[in-house]
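Only a single protein chain was left out; the remaining protein chains are all shown in position.
As written, the chain order gives the labels A and B, with residue 1 at the start of each chain.
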Amino acid sequence: MLWFVLLFGLMTLVTGICAISVRNIVHCALFAVVFFFGIACLFFTLRAEFLAAVQIIVYIGAIAILILFAIMLTHDVTGEAAGGMIHVGGITGGVVAVAVAGSIMVALFRESLIRNSQSLVERTAAAPQVSVKTIGEALMTPYVVPFEVVSILLTAALVGAIVLALEQRPAKKEGS
Amino acid sequence: MNIALSDYLLVSAALFAIGLAGVVMRRNTLVIYMSLEMMLNASNLALAAFSKFNAALNGQILVFFIITVAAAEVAVGLAIIVALFRVRQTVSADEINLMKY
Partner (left out) sequence: MNYTSLFGYLLGEVVLTAAAFVILIADVMCHRKDDVGARNQRMAWWTLTGLFLAAVVYAIQFAQGNANFADGTLVINPLNLFFKEVILVITAITVFFSMEEPVSKHVGEYYAMILFAAIGMAFLVTSENLLMIFVSIELLSLSLYALVGFQKQILRSAEGAMKYFAFGAVSAAFLLFGLSYIYGATNSLSLPAIAETFKGDPLMARSPVLLIGILFTLVGFGFKIAVVPFHLWAPDAYEGAAAPVAGFVASGSKVASFVALTKFLLLGVAPAAGAATISFPFTPHFTPGWAPVIALMAFISMVWGNLAAITQTNLKRLLAYSSVAHAGYILVALFGAKAWGQTAIYFYIIVYALTNLGAFGVVTALANKVGGDDIRCFAGVWRRAPGLTVLMMIFMLSLAGIPPLAGFFGKFYLFAAGLAADQMQLGYLWLVITAILMSAVSFYYYLQVLRVFYVNPASRGGPISICPCQRWPMTVIALIIFLIGWYPTALLDWIQGFLQRV
């Protein structure tokens, strides 16, 4: 079990770094697919089988494919202009990202200092008994209101996306 | 040796930062979207881990909602990209600069 977690954790980290750093955006998307798969495997190790299935169906089956379609629709495969990632925005961005990761990790470390034995981050409780049945019951009883709101949200996204992506005779360009 | 909650949280923090770095450092809007999805995935991982170690179900429910919302978000985002591409013929964030301060 431990080895699986290490393997998949490492896999997500490596593919994540690759996905944001390679030049060709089709390769980026393919690395992202492996990344999503790695997260699904980590869900398995957390005994969240339902989530793992949903992750594979939605992220790999829908989102990654949608992004690949968008890449083809906008036929811009090579990505960045020359110069790539080394520019002022890139450097400050890197600093911000490192600062964010650092602050989270410091918080986790200090959490275990403050409550040495009963630390929040070192709990090793048993997993809750989760089955598709319990999740379905939770969705239809205590969480039925957000469930309905999400259905409205999907409709709104559908309508909005269709209107935005619909082809229209281009009007006169402004600017540039 | 057992796997503690903190191991998952460290991985999720690192993934969140990698996603954030991708969002700020890359110029291609499609890669920016992928990095955004990584950030969402990182918080999903943290939630699932918390849910397991808190021995409670509602964390997993929240992840389910997040995945649903993320799919809708990607649809709208890609539609915006396509709309922008139609008028502008580019997907580079550098060239989205008609409006300045």
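Simple rule for what comes next: a contact is a pair of C-beta atoms (placed from the backbone, for glycine too) under 8 Å apart; a residue touches a chain by one contact, two chains touch by 3 or more.
Here the structure is a predicted model, which means the values were calculated and not measured.
The chain not shown here is in contact, across the full complex, with A, B.
Of the candidate positions A:L6, A:I65, A:I91 or A:V106, contact with the unshown chain belongs to A:V106. Against the chain not displayed here, subunit B makes contact via residues 5, 9, 16, 19-20, 23, 29, 32-33, 36, 39-40, 42-44, 46-47, 49-50, 53-54, 56, 58-59, 61-62, 65-66, 69, 72-73, 76-77, 79-81, 83-84, 86-88, 93, 96, 98-99, 101.
Counting the whole complex, the residues of subunit A in touch with the unshown chain are 103-104, 106-108, 110-111, 114-115, 120-121, 141-146, 148-150, 152-153, 155-157, 159-164, 166, 168-171, 173-175.
Throughout what follows, only the chains that are shown with their structure count from here on.
Here the CA centre of subunit A is 4 Å from the CA centre of subunit B. Residues 1-2, 5, 9, 12-13, 16-17, 19-20, 25, 28-29, 32, 35-36, 39, 42-43, 45-48, 50-51, 54-55, 58-59, 62-63, 66-67, 69-71, 73-74, 76, 79-81, 85, 89-90, 92-94, 96-98, 100-101, 104-105, 108, 112, 120-128, 130, 134-135, 138-139, 143, 146, 150, 153-154, 156-158, 160-162, 164-165, 167-168, 170, 173-176 of subunit A touch subunit B in their complex. Taken together, the subunit B residues at the contact with subunit A in this complex read 1-11, 13-28, 30-31, 33-35, 37-38, 41, 44-45, 48-49, 51-58, 60-61, 63-65, 67-76, 78-83, 85-87, 90-92, 94, 98.
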